[in-house]
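Every protein chain of the complex appears in place save one, which is left out.
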Amino acid sequence: MRKPNLIRKIESIVGRGNVLYNRANLLAYEYDASLHRGLPDAVAFATTTEQVSQVVKLANRERVPFLPRGSGTNLSGGTVPTRGGIIIALSRMNRILEIDLQNQRAVAEPGVFNLALQDALAPLGYFYAPDPASQKVSTIGGNVGENSGGPLCLKYGVTTNHVLGLEVVLPDGTVVQTGGKALDYPGYDLTGIIVGSEGTTGIVTKVTVRIMRSPEAVKTFLAIYDSVEDAGRTVSDIIAEGIIPATLEMMDKLVIKAVEESVHAGYPLDSEAVLIIELDGLRDGMDRLERQVGEICKRNRVRNIEVAASGEQRDKLWAGRKGAFGAVGRLYPSYMVNDGTVPRTQLPRVLKRVSEIGERYNLPIGNVFHAGDGNLHPLILFDERDKDQLEVVRKASYEILQACVDAGGTISGEHGIGLEKLQAMGLLFGPKDIGAMWKVKRAFDPTNLCNPGKVLPEMETGGAL
Amino acid sequence: MTDRKTRKWLTEIVGKAGVKEGEALRDYAVDGQVPQAVLFPGSREEVERIVALALEQGLTIVPWGGGTHMGLGAPPRRLDLVLCLTRLDRIVDQDHENMTVTAEAGVCLAAIQENLRHIGSGFFLPLDPPFGDKATLGGAIAGNSSGPRRLRYGTLRDLVLGIEVIIPEQGAEGLKTVAGGKTVKNVSGYDMSKLYIGSLGTLAIIVEATCRILPVPEDQATVIIGFPSSEQPWALARTLLESQLLPSCIEVYNSMTASMLSARGKSSAETAVEAWVAVGIEGIREAVERQIAEIENLARSQGTEQIEILRGSEEVAFWRRLGRLALEVRAKGNRSIGLKVSVPLSLTHEISAAIEEHTANENVVCYQLSHAGSGIVYAHMALDGGLYREKEEALTEVLHELRKRSEGMDGSVVVAYAPPEFKGRVDVWGDVGGMFPIMQQLKRAFDPKAILNPGRYVGGI
Partner (left out) sequence: MNKTEPPGDKMVGQELLPIYDEVARCNKCGFCLSTCPVYTITGEERAAARGHNIHLQDLIEGRLEMSEELKAPLFECLLCRACVANCMSGVRTPENVIKGRSVYMQQLGEPRLLRFVARRLLPNPKRMDLCVRLAALGKKSRLDRAARALGVLKWFGRDRDKVVDLVERLPLRFFRERTNELGPDPDMANRQVAYFVGCATNYALPQVGVSTVRTLRAAGCNVKILDNLCCGLPVASYGDEKGAKELVLRNLDMMSRLDVDAIVTDCGSCSAFLKEYPLMFADDPGYADTAARTGAKIKALSEYLVEIGLPEFERRVEARVTYHDPCHMGRYQNLVDEPREIIRSIPGIEYRELPEADWCCGAAGTYNIAHYGQSMEILDRKMNNVKKTEADIIVTTCPACSIQLAYGVTRHGLDCEVLDLADLVDRALKPPFY
């Protein structure tokens, strides 16, 4: 469904050569990191807010849907077009505009890689707390859209706790500012609504974030277990004793195997589960905390605890953990990852259920997740080229989400609803609840052209259009 | 005028005990406007039914919690019913293993804290707005109340995990909706809590919320330092903020405020002190000790020996007194004005000095208290009727000047409380910028009949 006139009009805004529209080029934009596919009509590369605004206005005039794209590492299909339309690619809006240490803020264009921001801040003694595993390549704008978490979010919170201001191109093309460098601006917290709205309330073209002073001391441990339950109980016990580590991550045997093959960090191939525990803060008393953590692990039958001896060793451990999703490609070509989050205390029970589901459907499931905040990532491993398998995988996936909700949890801790979990929204919310969210959507985007078909299931009564 | 039939229906809903009338209504006036009736629903269902009736009858509602923050906002366009939620006072769930607490909107914060102290190894809700003994959870959320410890723990937008509200919409089955949940990480659907936090009850009535809680820290202390000149506390604050130390709060205040805090009056040593900073520290023992020592050193290196370290009940008392500042000021004058000024962190000193200058020029005593780590300055001006009348015009000018200056710094000035006459002359909220049309849309979507707090929010929403 190509409209030559449309292409020419987009070209007149962003320049010839900055619009992709032939089939091969479009096929490179019909995916993200999820299993969904959807072909756009055009991909426009914007380099300024004005261009984004103009393209959006054009889309409005032409009644064509549009959606933003950073690096396309979305895990729930949020970056995949559902009804064709224009992908507004922000990969070239990748400048860090300002690092303002005095006010503890940084301002970045949406296409900046999360890690690039971290790398710019580190030598200055600062960091940006949301550190999703995809940070090497996911963009600040993408993080805003998904309200990304990361291992550090147990202690420091998620993206929305660190985004204080936005420049947004609203779905009608108007450019507005929300929030800013100060706090507590009067009016509804629209910054807070836009973060995590998965690109359905507009296109973010500038992000003002809070940056924090790097902690004085960091200690990283690898705790090795012979049973997943023991590891799970350790997690609960640590929190119960009032210790809030900076991170508390878990990986099981299947994932450890894939990860160790990739990074050779010294992960033990014969263990059932490992925990990466990181403590940070002032160095005073950290030894005592370390001992306390060690004792808790031992009480839960840890096989061995290794302390990362150097920054390099620490980096390797994290490279492994953060690259886990990609690494399982060594075992099976494709994965379906769930993102259910449960109260911490329910972890052992839910992990058991996940394991049962895997057995029942005869699917290998690897577990890697943010144990500290109960955010699971069961990776169902398979080969998507086998369409029958895909169906089975979807069923298993839905059951896992159900198990999470049954345990008092939610269906997405950080990857978003996108397309993948539209159906599952019904597990959590009733029509009224979703209706309230539609009110918000409609307030921003009455014509439903901005990344339509995502996040909110369409409803018969008072639904979409 | 609510007619007798309506009153009858209302009484049916809440029971005779749940309605206040007559003289008692004056206690529930908002900016001088007295409601027709004050209702005390005992359950969510009663709230729903009241709202349904109000929709039908075209009555306006002002939700009410502990009444501690009612000065916020413009005067209501019309005030028919005050809906007081204090009977929704159950703590529904205290899950210390998962570090969450779920409570109905009418539970007062002090009650939550008291309960949490006794579960597990001791927990707390990291929220310390003024008047915690009266402020309710729902009210705190609606007004986005916060206190000094926001520096370390954030504000409600960082604490609320899930929320249940009543949306005033005439619909089929019930008005109650939920969003969020009980987990720390949650991106299922839009982050609706953010919408309701600070919305001053103009979109929905909050009936229940789930918040994260934290283990009570092992140790805590407060270091109070007095300096001869007004820049010095700011310099100390700056040094702390640039360091790797982790204070939970840094409060800078002037000598006027100090005199209000000190029950015993100024000592001779203290008369030399112009400005103060109180630094709260909490955490594990060793870290607290180390930070106290470092702060003491910093203070001494800046040339002051006016250093006091508070712990235990003394410490608690100090912060409680600080929290009552607004109350004390309003007790001094029933036409007092309070401003909340917010600017980027590094400009706090500058705006504080500007406030001092402007108010001094008008010979108005100003009690300042700043969250130095957050860029927020509270300026309280005690005014009785006579002084107010004299200074009304000048103070309007002062507000405009401060606002111009703050907004030029990418900040804002909000009137926290003021006499209705003052509110009639000024925009209490300030300009909200390009997002206003969407805010209007949201209001129309959630409260199409504009029955909740009409006219009290930004831009007359």
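Just so it is clear, A and B label the chains in written order, and each chain counts residues from 1 on its own.
Methods note: a residue touches a chain if its C-beta (ideal position, glycine included) is under 8 Å from a C-beta of that chain, and two chains touch if they have at least 3 such contacts.
In this text the structure is predicted, and so the values were computed from the model without any measurement.
*Asks:* Counting contacts across the entire complex, name the shown chains the missing chain touches.
*Replies:* Answer for the hidden chain's contacts among shown chains: A.
*Asks:* May I ask which residue of A:Q118, A:S134, A:T160 or A:Q346 touches the chain that does not appear here?
*Replies:* Only one of A:Q118, A:S134, A:T160 or A:Q346 touches the chain omitted from view, namely A:S134.
*Asks:* Consider the whole complex, including the chain that is not shown, and state which of A:G84, A:G125, A:G323 or A:G426 touches that chain.
*Replies:* With A:G84, A:G125, A:G323 or A:G426 as choices, the missing chain is touched by A:G323.
*Asks:* Quick one: say which of A:Q54, A:S76 or A:N94 touches the chain that got left out.
*Replies:* Result: among the candidates, A:N94 touches the missing chain.
*Asks:* Residue-wise, where is chain A in contact with the chain that is not depicted?
*Replies:* 20, 22-25, 27-29, 31-33, 45, 71-73, 89, 91-92, 94, 111, 113, 115-116, 134, 136-138, 258-259, 261-262, 323-330, 333-335, 383-385
The definition used in the following text is that only the chains that are shown with their structure count from here on.
*Asks:* Averaging only over C-alpha atoms, locate the centres of chain A and chain B and give their separation in whole Å.
*Replies:* 32
*Asks:* Can you list the chain B residues touching chain A in their complex?
*Replies:* 95-100, 120-121, 144, 146, 154-155, 157-158, 167, 171-179, 181-195, 197-199, 203, 214-216, 218, 241-246, 283-287, 289-291, 340, 342-347, 374-376, 409-412, 414, 429-430, 432-436, 438-439, 441-442, 444-446, 457-459
*Asks:* Taking the touch rule as given, give the residues of chain A at its contact with chain B in the complex, in rising order.
*Replies:* 100-105, 125, 146-147, 149, 153-154, 157-158, 160-161, 170, 174-178, 180-193, 195-197, 213-216, 236, 239-242, 244, 281-282, 284-285, 288-289, 341-345, 370, 373-375, 408-417, 421, 425, 428-430, 432-437, 439-444, 455-456, 461
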